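What follows is a single structure, and I will ask about it in a moment.
Complex shown without one protein chain; remaining protein chains in place.
Up next is chain A:
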Amino acid sequence: MADKYNAETIITETQKRISNAFDVFDHESNKTVDVREIGTIIRSLGCFPSEAELHDVIAELEEEEPTGFVRYEKFLPTVTKILLERKFRPIPEDLLLQAFEVLDQQKRGHLEPEELTKYLTQEGEPFTQEEMDEMLSAAVDPDKNVILYKDFISFYWQDGHPEKQTKWSSNNRVDEMGSSDTQTAVAGTSGAAIT
């Protein structure tokens, strides 16, 4: 890393990013956010927690007597730690592909909407009907009425990452500290298999 980015700068920059994200959801401009938005904020900062992991974080952030709101004073230190420790790491593209392939045991290259629905609304940390509907509306190929998951992943991988979308993607370094969405930046998980 370049000299400019010593530990202090990293922390400051991270905290400013957190502050920015927090502010977007601080509707009343009083340094609090609705506890139901915590998942959205943390995820938008580059983390991929599971629902269970998220519940733990929220438990930590809530007040002694839950008010339905989370204060910035509590939010900042907890989330700074999460980002700096790179908890809840991103899922690399190939790992995601493998996940779909596990479900597609017949190796057809696609999944039926009913199949995917069954898996995602019954297994793991089930989707709500709304979540499932929204995913299907985006994922199902209108002509063939199946989910071509490889295409789906690569399209959304690109679009969900503005750095790749615009011509201004920096090739040399990840420009957002700790938000490594690209698979290369995360050590240790690339090339992993689902075990």
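Just so we're on the same page, a residue touches a chain if its C-beta (ideal position, glycine included) is under 8 Å from a C-beta of that chain, and two chains touch if they have at least 3 such contacts; residues count from 1.
Here is the rule we go by: contacts and distances are computed from a predicted model.
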> One chain of this complex is not shown here; going by its UniProt record, which of these names is it: "Serine/threonine-protein phosphatase with EF-hands", "TATA-box binding protein associated factor, RNA polymerase I subunit A", "CIB1 protein" or "Myotubularin-related protein 12"?
Replying inline: "Serine/threonine-protein phosphatase with EF-hands"
> Of the residues A:11, A:35, A:58 or A:95, which one touches the chain left out of the display?
Replying inline: A:95
> In the whole complex, what residues of chain A lie against the chain that is missing from view?
Replying inline: 2, 4-5, 12-13, 16-17, 20-21, 23-25, 28-30, 39-44, 47-52, 91, 95-96, 98-103, 105-107, 119-120, 123-127, 131, 134-135, 137-138, 156, 159-160, 162-163, 166-168, 170, 172-173, 175-176, 193-195
